[in-house]
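Below is one structure, written out as structure tokens, with a few remarks after it.
Each chain you see keeps its place in the complex, though not every chain is here.
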């Protein structure tokens, strides 16, 4: 008889409950991880609200820190008992998407190897990380050992938030001396701000409507902050840049208004790097788009995963270049995860990210 | 008293007339070109119809082939009597936009050197090429000698059509073995098709509603053509690619329907390279955009100019890699340019491009 474990299970819209599930069997390419810390993502809240559809009965969550409990028979290069993380996105490594560098759009099972968001499997198409145990597919491509001396909370942002936020800066192609605006300073926007700083932007403008988040934005690297409740961000950005606009605008919310403001704050030839998850059609105003003649670039980026990425991100933490611990504002045991969802989904009490410990 | 010349002058919406103007004075950085052949662009029709505003009294046109009549006092490296072309876009070379590689968004006169479409001066902010003489600003950055043995008509597409079309392929980052769809096979789309072929795409799909244009598309390099009157282009592209979608979709018309079809025909992680001039806001359907998580890239490109570009394009012609002469379907003298506008703006008689000779 299979052993049981606790897991946060999506039942139906507005119901994620703590339930019991069998501890999964380990296939030849898998690894079973005993979760020591995990967290809740804004995407999980979309799932909770029924805005992003997943199958009823699925374990939610895609941000694991844990210990290898059992390795599949074909897995080489790891040992049981090792402390590891895996990315929110778990590319197979062997699909055509992976082999041409588009790991997040992996479609290992499709004839052509491309599937939109196909690399996102935890808490989407496979059982996720808000549980006592997590089965990691294609373990050799995905498990990254945590360097000695780093705590769970220090690396907890690597699987998704830090990878996504930095990717916003990277897809923007930020160069030394660039001017960058980051629209919304939630956890991902804050990491995008940190990424812009890390890549050499010298004027970084953080925009949000929550003063406490703007405070954290400064700690993450913003040179200027704009409170969108009291100031028009586009006007203020044009003022700060003497009418020129920014080289790169990063959208980190997923709304028409931030998308449009990002576009309007760009200089001709600039890049809008979009990280937000949109729930409605987007409109590109023809004037902001210079009628299609402005040499604009709009790019979207799904969180990059895979072990090489995780090692890179943990090296940022280990080197002290950026400290993401200020993002962890609340802590819960797995038993109390329903409370954690309640707090997080209502954005109460200044919450940024919660740490969940089974 | 200044000498006079004939010129096609924008008077008011729906009125471009052949009139007289003084032959311009030559400033220290300028060159005066005696036009031998020029042509009419779709953008000129936008001007004619009042859809793109220019000042009344402006000479229209931005595609010059001619002979140097007089050089400014500070111009070095050329001689009078030389046969030359200049690009539709005439970057100054010395603006900040130019110095960071965004020549088309030049803003030589603005404090920060960026201005949307600022590099487009002929027939937009300066008198244009549909005249007996043309004043070329920043001549040293813009005049390109025509290689011996090439006729006017062979190089007539270089200043705009070929530069723009190729740029659609280049901005798409086409690689050897890519699958590419080109939406609309007007002159620019045809050159984009040729550019995709030249960069190594191995499956090129041309889309249009005019059978004769689809015929030319095959000559320019399309492997497949889709007549959008009888087939749904997106469905047909998915069928041709076995459900995968294209690596790069080039939009070469400037409408919501082609923009949207281009987006829907992309594989995850693909690039929509947009060349069209849009007259209305664009809508990005959230499903086609994978909610912002598909690693999509949308880029717009204004025609690259400058003499280096012109030399590159003329080398394509000289080497026989692509022959743009099939695009010249009609010929007029400058005296009859009003007739030419009438034909071209109504897309009568299978017209692709007209050659105008003063």
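Here the chain labels run A and B in written order, and each chain numbers its own residues starting at 1.
The criterion applied here is as follows: a contact is a pair of C-beta atoms (placed from the backbone, for glycine too) under 8 Å apart; a residue touches a chain by one contact, two chains touch by 3 or more.
Just so it is clear, the model here is predicted, and its values are computed rather than measured.
Oligomeric state of the entire complex in this file, given as copies of the one sequence with 2 shown: 4.
Note that only the chains that are shown with their structure count from here on.
The distance from the centre of chain A to the centre of chain B, with each centre set as the mean of the Cα atoms, comes to 40 Å. Residues of chain B that touch chain A in their complex: 52, 97, 100, 102, 104-105, 107, 110-112, 114-118, 120, 241-245, 254, 267-269, 274-286, 289-302.
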